[in-house]
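Notes follow the structure.
Of the protein chains in this complex, all but one are displayed in their positions.
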Amino acid sequence: MSAALIERGLAFIGALVVGVTTTVQLKNDWNSTGIDNAVTKLLLGLMAFGCVLVLLAVFGVLGG
Amino acid sequence: MAVSSGAIHHDVEDHIHPEPEGFIRKYIFSIDHKVIAFQYFITGMVFFAIAGLLAELIRAQLLKPEGAIMSNAAYNGVYSMHGTAMVWMVIIPLVTGALGNFIMPLQIGARDVAFPWLNMLSFWIFPVAGAILFASFLVGAPDAGWTEYPPISLQGPPGTTLWCVAIFLIGISSTLTGLNFMVTVAKMRAPGMTWTRMPLFTWATFATALINMVATVALSGALLALFLERVFGVPFYDPARGGSPILWQHMFWFYSHPAVYIMILPAFGVISEVLPVFARKPIFGYRLIAFSSMAIAILGFAVWAHHMFTSGMAPWLQLPFMIMTMLIGIPTGVKIFSWLATVWGGRLHFSTAMLYAMGFLVTFTFGGITGVFLAAVPADLHEHGTYFVVAHFHYVVGGGAVMGFLAAVFFWFPKATGRLLDERMGKLGFWLFFIGLNGTFFPMHFLGLFGMPRRYATYVEFAKIFPMAQFWNIFESIMSLGMVAATGLLIFNVIYSLKWGKPSGINPWGARTLEWTISSPPPYYNFKKIPTVLGLPYNFDQPLPYRNLDNEQDAIPVPMTLAPPRTAVGV
Partner (left out) sequence: MAATTVAQPGHDSADDVRARYENVDHAYHEQRENRLLGFLLFLVSDVILFSMFIFAYCYLRNSVPNWPPIVEGGRQLPRFDVNFAAFNSVVLFGSGATMHFAMESWKHQNRQGFFRWLIATIVLGIGFLGGQAYEYGSLAISWAGSTMGATFFTLTGMHGFHVFIGVIFLCVLGLQARSGVYTESKYFGLTAGTLYWHFVDVIWVALFFLFYLW
């Protein structure tokens, strides 16, 4: 078990957990109003996108 | 607090905090926007005097083609510091920090800006940054112009590093002020003051604040990188190590072009306030002027590379930037024509403020036109780096921003202090300044076209192909003394009038924006009762469009046919 594999594995699990959680939270808060909630929704969405990027990296689709 | 159904009703003495006590809290570490404005004014004028002295050193040097008084190296430091100080330590703080701070909250019927403590912090950074900048003379002043292009700026004397620090600091001050003003205008207008009932100076301040907040950070990035490269050797700009000098130019000009709109937009706002009052006519094209301010602010971000036509950047960039630069002349032209239409057919009264405003129309238009010349790439390839450019920007900054600022001083000094500035001194000062400005900078147009390069300590080679070179340089140097005299006269006028000026009363000019409905000087809380606004303030034949004023009986509307009382303007 190389360090790289452990790192990948943990990243994979973490990205799944965090990504799913973030998306669920986003769905729950979708109808809130006010600019602070709007910005929060945008940032949560981008964080979920970040988790997608991590998944793509873990599977070697992106990145060297 | 009862639930209200719509309009927010503020009671008497609603939200008024107790008066600050003690000299320190009242005048040194004050959070009152009016005091802070005055602090900006004094500090800015001190730096104006220093930067002006540097300019006179330039003019002295150029009396002889071989250089009259200093070495090339010294000259490089002098003009670099003149430009740096004028842009960042004089014009921008004066028009945003002094004018914006004093006038805007009063015009929108607010008691202060949104974040008064931040405002105080913004001010106190200013003298510190200025001190650091001028301290660079002690260790070797920056010598690559106010634009400090690498690789020269990478090799420059230690003062260049201090320059980075000083401008970074003043950038923080600017950004915070921009943020403060944006929130103030967006959120703290008096009830009934919709966006399209805002005075035009407030529109100008808002547009300026937008640029301030967005663009200045870009400069901070560029400066941080330059600092890191000079101090730690981190390669961003050194071409020998993989960096790019053109990168600096992009980063620098992305801020510095919008910066010129920071300098001029408040002056545009001043003109929009002064002309209707002294022509006794409503402003022509209120919405045109208001929206063109926003258009200039936004378009101003899309033109920066017109400073880089000769830099060796990708040639395909030249055409789009040329087109965008020409486009930005349109909203500016809209303003000029609106102002002309405002004074056309009016009953003009030539107070000093009006003289500066009318003078502005001449000199700024002139500078704007030479800007369009420079926007054209083929012309710019010839004119770049010559005195033609120097002429252009001194006409728009000196003949535009400075004259607008001076008009504002004469217009709002009575409101700030309760006393009028002396009109005879004011008018004499105006003519000295106007003639001095034109005399100094007009010849630079043809000197530049014939090839006199800027930023050179000598012009021996140029004098060989242009026999009158020395004559015109001497002429310019003598004429520049007119501006020196005007500045001295203004400072004397201010000090004299503070003590012995004629009392102004609430509204010496018969103007109609909210600041003219409260006492001169205003109480620390500005408005005891926040008034309700019912319409635009520019229609002189209507009653004042406000309800719930503090001084109903004093702020009487002035009918359109009346000229302002003679006693208010002296001669």
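To keep things simple, chains are lettered A and B as they appear, and every chain counts its residues starting from 1.
Throughout what follows, a residue touches a chain if its C-beta (ideal position, glycine included) is under 8 Å from a C-beta of that chain, and two chains touch if they have at least 3 such contacts.
In this text, all values refer to a predicted model and were calculated from it rather than measured experimentally.
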Report task. Please pick, from B:Met213, B:Ala511 or B:Leu536, the residue that touches the omitted chain in the full complex. Result -> B:Met213
Query raised in the report: In the full complex, which of B:Pro20, B:Pro65 or B:Gly221 touches the chain missing from this view?
Result: B:Gly221
Query - Contacts of chain A with the absent chain, listed as residue ranges - result: 3-4, 7-8, 10-11, 14-15, 17-19, 21-22, 25, 28-37, 39-40, 43-44, 46-47, 49-51, 53-54, 56-58, 62-64
Requested in this report: Considering the whole complex rather than only what is displayed, give the residues of chain B touching the chain that is not shown.
Outcome: 1, 3-4, 8, 15, 114-115, 175, 179-180, 182-183, 186-188, 213-214, 216-218, 220-222, 225, 228-229, 232-236, 241-244, 247, 250-251, 254
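Definition applied: only the chains that are shown with their structure count from here on.
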Report summary line: Whole-Å distance, C-alpha centre of chain A to that of chain B, is 47
